[in-house]
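Up next is subunit A:
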Amino acid sequence: MVDFFGLYNYWIVIVLAMAGMYIVIARGNLIKKLVGLNVFQASVFVLYISFGKVSGGTAPILLKGVVTYSNPLPHVLILTAIVVGVATTALGLALVVRIRREYGTIEEDDIHSQDGHT
Partner candidate 1 sequence: MHHQIYIGLAIILPLLGTVMIWMSGSRPNQREVVTVITSGLTFLCVLQLLPEVLAGHQPELHVTELLPGLEISFKVEPLGMLFALIASFLWIITSFYAIGYMRGHHEPNQTRFYMCFAIAISSALAIAFSGNMFTLFIAYEVLTLSTYPLVTHSQTDEARRAGRVYLGILMSTSIGLLMVGIIWTWAAAGTLDFTPGGILKGKIDDGLVIVLLFLYMYGIGKAALMPIHRWLPAAMVAPTPVSALLHAVAVVKAGVFTVLKVIIYIFGADFLTETGASIWLMYVAGATVLLASLVALTKDNLKARLAYSTVSQLAYIVLAGALATSHSLVGGAMHIAMHAFGKITLFFCAGAIMVASHKTEISQMRGLGWRMPFTFAAFLIGALSVIGLPPLGGSWSKWYIALGAADADQLVFIAVLMISSLLNIAYLIPVFARGFFGPREEEEAQMAGSHEDHGDHGDHGDHAGDHDTATHDAHDASDAGKRIAEAPMLCVVPLWITALGCVALFVYSDWLYAMLSPIVK
Partner candidate 2 sequence: MREYLILRVITKLLFPFILLFALYVQFHGDFGPGGGFQAGVIFAASFILYSMVFGVRSAQHVLPVGILRAGIAGGLLLYALVGVVDLLLGANYLDYSPMSAEAKVGQHLGIFLVELGVGITVASVMMTMFFTFATWRED
């Protein structure tokens, strides 16, 4: 039981990932899809930060008298991943804006039906 809840952050990761994936798949609204994508990516950020944590360690800044630090590398990695995520989101939103201008809608079904008839 302790093991089960002791790893709660991984459970959060799984829940976030599943929720995000579900939104991406199930929602027809292009913006909501992007939101889902962000939730999904957020789960990965949590995952990385989780395993960067060393139990009992502090923030990885050199201080006198502290021996145990958390691993800084995953933080740096995930910072990069966040930047990638931001870029993806921005690009996705830009596409959505242009799609709305061309189609007048951001609902996937409407877009498909329009393309089907043109």
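Candidate selection criterion: all candidates are chains of the complex that A comes from, given by their letters.
Quick note on the criterion: a residue touches a chain if its C-beta (ideal position, glycine included) is under 8 Å from a C-beta of that chain, and two chains touch if they have at least 3 such contacts; residues count from 1.
Quick caveat, the model's predicted, so the values are computed rather than measured.
Undergrad: In the complex, what candidate makes contact with subunit A, out of 1 or 2?
TA: In this complex, among candidates 1 or 2, subunit A touches 2.
Undergrad: Taking the touch rule as given, give the residues of subunit A at its contact with candidate 2 in the complex, in rising order.
TA: Contact set of subunit A toward candidate 2: 59, 61, 79, 83, 90, 93-94, 97, 101.
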